[in-house]
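Just one protein chain is left out here, and the rest sit where they should.
Take a look at chain A:
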Amino acid sequence: MEFAELIKTPRVDGVVLHRPFLPTVEGTLCLTGHHLILSSRQDNTEELWLLHSNIDAIEKRFIGSLGTIIVKCKDLRIIQLDIPGMEECLNIASSIEALSTLDSVSLMYPFFYRPMFEVIEDGWHLFSPEEAFKDLESMTDEWRLSEVNKDFTVCPSYPSLVTVPKDIDDDTLCKAAAFRHGGRFPVLSYYHKKNGMVMMRAGQPLTGTNGRRCKEDEKLINATLRAGKRGYIIDTRTIAVAQQAKARGGGFEQEANYPQWRRIHKAIERSNILQESLIKLVEACNDQSNSMDRWLSKLEASNWQSHVKEILTTACLAAQCIDRSGASVLVHGTEGTDSTLQVTSLAQIILEPACRTIRGFQALVEREWLQAGHPFQQRCAQSAYSNGKPRSEAPVFLLFLDCVWQILRQFPCSFQFNEHFLITLFEHAYASQFGTFLGNSAAESRVKLKLSRKTVSLWSWVNRPQELERFVNPLYEPNSLVIWPSVAPQSLLLWEGVFLRWNRSTKFLDEAYEEMVHIIEYNKELQNKVNSLRRQLAQLETEDSPLQTP
């Protein structure tokens, strides 16, 4: 298919663009296969380059022959284009609609994007299961890297290499896979160096209504326990939801069959409820006519903050079981690709200082989200302005980032990255020139789409020194401790950087950030001066001393 077929009108002159916080611009609107471009052809006015894939929804309005298109973006920005001429306006609108909802992944921009920078370090090869396993090997020899899934037949959403207990053979894994939702048999997610406890994740067991059991599954997870130790199974669903799952062939681990495990149910909501929550929250934030009562009651009714609290609490619980109770943990929900990953990745942020560095966080996103089979493409197909019934869209990853931001707010010196980094990941998960978040699983992205050959990795760009600079938290000081966040409502804030970003100017807050950077840099500059003076002095003393001694 040619993009030209979809573009009914490639350019219109005299279009007026309205954007938050920027002066209106008049210029020429051009549509290309992947971008909506508005150019004033004047030197110092900023042009608009908007990825079609960033467009969540559009609305058309007409006053006489002047048409207006309201473009609502997945990054939550809303822009307005005033287009003279009804026909042009309709053409532009339908073109945008078609181009922003392309079905075929291979037509997406990342397959066409050519970087304007030299790729020094290829992000596609930075984080492999082999590398992660090398780290693990240096700490323990109780695990092995299994190739059982090398052609993605045992579990389509797992990577080709997974870490499993050493004593469990591939045959057992296959049988356990048949007993778990989506073939997601229990695999290692995190090894806690301090006490050797582990966190594993899986899909729900397929017990069904007649209480099916699977000896291999039991053997597999029992193999992760030390002698005489008990473990915890954290089911991210309420007991009621887990019970209902039985009717559809799912279920949960029965105490009788897993006597060494204690099951805890939490209440992380399913994806369609989360999507609804996002829509309500953004609607509340965008409504400028709110009275205080209405604002607070809409904020409450959106339930967004409740989801943040529940997810964070569950992650803390998992971390607490591991670090404080010295027990291993298995986490699952239904599929094991959403709430499960929120919990396992946040628990690692809490427990593992390396995950709080920029590189470590990238590795975490790779390991616990991309390779662990979070269906990014489905979940991020639409954002908060989607109308109509959500299919499989859900802000699962955004909620994870929100939770990370909450911890960052509570431990502002313990993260190497800043809020801007998290917002950038949010943007790229929904629309990007990079291929990192394309596809729904390792099988799809690595093999079918050949992303690593055909697209550029987000990490290749992020890790360039000149970009990295913008993501570094000036307050960072490595902190080797476990960080326990507060999950009280008083401690959890609305993530203004995302949800109010386009509603109010952040000029004064940005100035404060700059001032903070300035204070710290000036301090470092003076330290360097003093240190170099001190070195000079020391040098002088050693040179002088022989002369002084008679």
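Observations on the structure shown:
The criterion applied here is as follows: a residue touches a chain if its C-beta (ideal position, glycine included) is under 8 Å from a C-beta of that chain, and two chains touch if they have at least 3 such contacts; residues count from 1.
What we mean here is this: contacts and distances are computed from a predicted model.
The listed choices are "tRNA (carboxymethyluridine(34)-5-O)-methyltransferase", "Vacuolar protein sorting-associated protein 33A", "Nicotinamide-nucleotide adenylyltransferase" or "Phosphatidylinositol-3-phosphatase"; the UniProt protein name belonging to the chain that is not shown reads "Phosphatidylinositol-3-phosphatase".
Considering the whole complex, the residue from A:Ser65, A:Ser297, A:Asn387 or A:Gln539 that touches the absent chain is A:Ser297.
When you scan A:Phe3, A:Tyr113, A:Phe133 or A:Trp484 for touch with the missing chain, the hit is A:Trp484. The residue touching the chain not shown here, chosen from A:Leu22, A:Met139, A:Ala247 or A:Leu526, is A:Leu526.
Contact with the undisplayed chain is limited, among A:Ile92, A:Cys321, A:Ala381 or A:Leu422, to A:Cys321. Interface residues of chain A facing the missing partner chain: 262, 264, 285, 288, 290-297, 299-300, 303, 305-306, 308-309, 313, 316-317, 319-321, 324-326, 409-414, 475-477, 479, 481-494, 496, 500, 503-504, 508-509, 511-512, 515-516, 519-520, 522-523, 526-527, 529-531, 533-534, 537.
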